[in-house]
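Each remark here refers to the structure printed beneath this line.
Every protein chain except one is present and positioned as in the full complex.
And now, subunit A:
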């Protein structure tokens, strides 16, 4: 019994450290220490969890040695693989790694549900516990398979959106089917069935996994960050439910905190993209612009990288709008080198970050921080949008939809209503782009056709090198 007390005490410490760590993570100044604090909580909890070995159920006593061996093996393999892959992954690939690790957490919650249902523990504790185990298992399994699809899509392993005929109808059937099977399992618990319905439980998880896959396949890459955030919240909820099944307060608290925080984060992301979460899950991304507001007027002009560089060199105020194209070209280091040259000349340089720049809110800030850009010259949309009117030059690097004035004016456009950066109000705008393609949303960009906009075609990295050379030759 003393081991149970120690475990309880350790979980209390862990829950405190999680909350305190998350709180510290919420400010840029203390964020770094926040994850270390939370990590300490995890370590305490995991070490304490070994004490479960002193007090196992009678039917598991004979297997204790084997189970302990399996436990250490699984911990070692899981930790080792994740540690190694997490250290190695490039910063631009972070979103899909978060998706992958999140799916693993959902899978672990589903696995707990499965063992609790199969061993009869959940059924023995009554109907409420059984229902929670089933719901947690359903949500966890959906988070697992859904996150894996999200990972495959963001990692470029699955490029097509894939949908069945009557896709939403099929999804509704799967969800209904999973709930129906879950209800049967619960009813058997009430009736006090002697045998564990192993096949039914297996079928239940198979249906739940299929649901996660089919929910995610029709969703396009642009919406994937919102989906990952949603599945993150799902996993939190599943962990909380399984925590109740296991009477584990650390899991209940940590899971619930993540469930609510993740839901809020999801809504904030969706709002920043001018999308509704229900639209993302249940319909496809925008149709074609039907041209109801008239064709776009004007022509695109192109300029050399050196012209753009020199214009910025002699400007007073320059605003840089970085997008995912910049990060893909790995040009953020060169960009900051260029910015330092401008600053040396006395040019006031600031970065304007759209809420969904990069692949997730805040992703672009991480990518700029990686290049060493100090965060006090990086501004959010609402803090800098007024300044574009005073800027001599605004330069857009690998961004498209987030600077499209159509979001303000063209009601027929799929991005209508999305907040955008007012690049069109700058005295001169340059757009660095690989080619003449459309943005992620598939919408033509009016900005490119304006009189005060010039296009600089080329890979962002090469363009930055040319700009640095042009400015250095001025000396």
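A few comments on the model shown:
Throughout what follows, a residue touches a chain if its C-beta (ideal position, glycine included) is under 8 Å from a C-beta of that chain, and two chains touch if they have at least 3 such contacts; residues count from 1.
Keep this in mind: contacts and distances are computed from a predicted model.
The complex includes a chain that is not drawn, and of the options "Transport permease protein", "Potassium-transporting ATPase potassium-binding subunit", "proton-translocating NAD(P)(+) transhydrogenase" or "SMP-30/Gluconolactonase/LRE-like region domain-containing protein" the UniProt name matching it is "proton-translocating NAD(P)(+) transhydrogenase". Here one chain is not drawn; of A:174, A:224, A:252 or A:277, the residue touching it is A:252. Contact with the chain that does not appear here is found for just one residue of A:240, A:319, A:384 or A:426, A:240.
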